[in-house]
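Part of the complex only, each chain left as placed.
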Amino acid sequence: MKTEFKAYDLLQKVRRESPVVHHLTNWVTIYDCAQIVKTLGASPVMAHAPEEVADMTRIAAALVLNIGTPTLDFVEAMKTAAASANQKGIPVILDVCGAGATDLRDRMVAGLLDAVKINIIKGNASEIARVSGADIRTKGVDAAEVGVDLEKLAQALALRRQATVVVTGKVDIVAGGQGIYRVKNGDALMTHVVGTGCMAASVIGSFAAVEPDYRKAAACALACYGIAAELAAEKSSGPASFKIALFDSLYNLDQLAVEKMQRIETRQDEAP
Amino acid sequence: MKTEFKAYDLLQKVRRESPVVHHLTNWVTIYDCAQIVKTLGASPVMAHAPEEVADMTRIAAALVLNIGTPTLDFVEAMKTAAASANQKGIPVILDVCGAGATDLRDRMVAGLLDAVKINIIKGNASEIARVSGADIRTKGVDAAEVGVDLEKLAQALALRRQATVVVTGKVDIVAGGQGIYRVKNGDALMTHVVGTGCMAASVIGSFAAVEPDYRKAAACALACYGIAAELAAEKSSGPASFKIALFDSLYNLDQLAVEKMQRIETRQDEAP
């Protein structure tokens, strides 16, 4: 069933309010995370010094964490920043990038989820399956076929952690207390570009900064991002020109395109 | 009043001499800082190990520091590198990226300015206002309207710190002992691309490496960079294609374009 959401309205709100989105992210895609936030019209800030993160979070409207290239110290700084965000009441998004690849990473994710309030947990199928406790080993940081009922798993994790859970993939899943959204925008070329997953978390963070219904924020964010990808794919001749076009398309995204192309569907969840 | 400067002559000198420009910069734009220096025909080197920075600075012709993603250790390495640069007599450029965002960052900037000789202090309006002691709070790392007489403020800072002070913006300001230059090249798309400010510091560093009059070096650097941006904007459909075109335009920048488009103006300063 199609939702009533107007993703474009939320995009415009991001553009108008230009929220500061603080990141503690990985060193591979840090530039892209910053640039995608700026492309949306929001204001990225990246800071990770333990002595600074709490203060920086205080001037932000959302906090995005990503454990793609973690160290123990860095995860501690994430906890400090998240505690500051929790106190201020702004959303904290955790990209569980590479969960399942090593035991350390699994412990880091669990440690974060136990220590602070994470409002939105985001990963691909194998990562979210792993965080849910499924015995799955990630191959690198790419999505793997996991052969489980992802929506059920996401919903159970959402319930257990009292969070919105986002599973990116061919169809993105947004799970939470009241039910599930499926976002069917996007393009297969995204899987050939390093950082599209990380950027998705940054886009979600930017939308959650201006919309307190985090499920709605995540669904609208993924729709806009996916629509930009669809438009970009038409003009691309490979992954690198696609990435350039993705930024340009998102920057230029207009009401007509979003309203015509938006594919967010809803499903009322069975009682768990 | 137009200056007599020929920015193109200095660009050609950079291309001919290919100076090594050592950076201790932030982790977001480190690639772009290196690439813009190489695009100019100069030779970038990035190194931050405390045991190595002094030696690396010794083979360099300029040192560019940027506190965009600082840690305490990293700032100490900056001081070591800058002391080495001071001893060798090569220019040190400090990009006060994000000054005013947190107290830690303000203390870091002050600590650097007190500990070593900084030859060129560079930031946007709100950052330079903050470094000057104005009570302004940066929103992220973007320029804010600051409602002060920027030229006066820059000149006072230049006098106090015995440095060239660069304020980037719609009109770039280069302030120093003998007066002020205004550089009117550039394009609004630059504000939609993460790293254009950091790259400006790297371009200034490359020019200062071959020109001992740092005010002139900074003005010519900003003119060439801004002209490349103007040429790039004509071919762009958004921030990402603009950035690609900016690199290409700077690489291909020729005498005809620079001489025709250069907009550096001078103003003799009132006695302070």
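Observations on the model:
The first chain written gets the first letter, and so on, giving A and B; residue counts start at 1 in each chain.
We adopt the following convention: a residue touches a chain if its C-beta (ideal position, glycine included) is under 8 Å from a C-beta of that chain, and two chains touch if they have at least 3 such contacts.
As the structure is a prediction and not an experimental result, all values here were calculated from the model.
Here 2 copies sit in place, and the number of copies making up the whole complex of this structure is 3.
Heads up, the rule we're going with is that only the chains that are shown with their structure count from here on.
Measuring from the averaged C-alpha position of chain A to that of chain B gives a distance of 34 Å.
On the chain A side of its complex with chain B, the touching residues are 20, 27, 30-31, 34-35, 38-39, 43-49, 51-52, 55-56, 59, 243-249, 251-252. The residues of chain B lying in touch with chain A in their complex are 26-29, 31-32, 68-72, 98, 101-105, 137, 139-142, 192-195, 236-241, 244.
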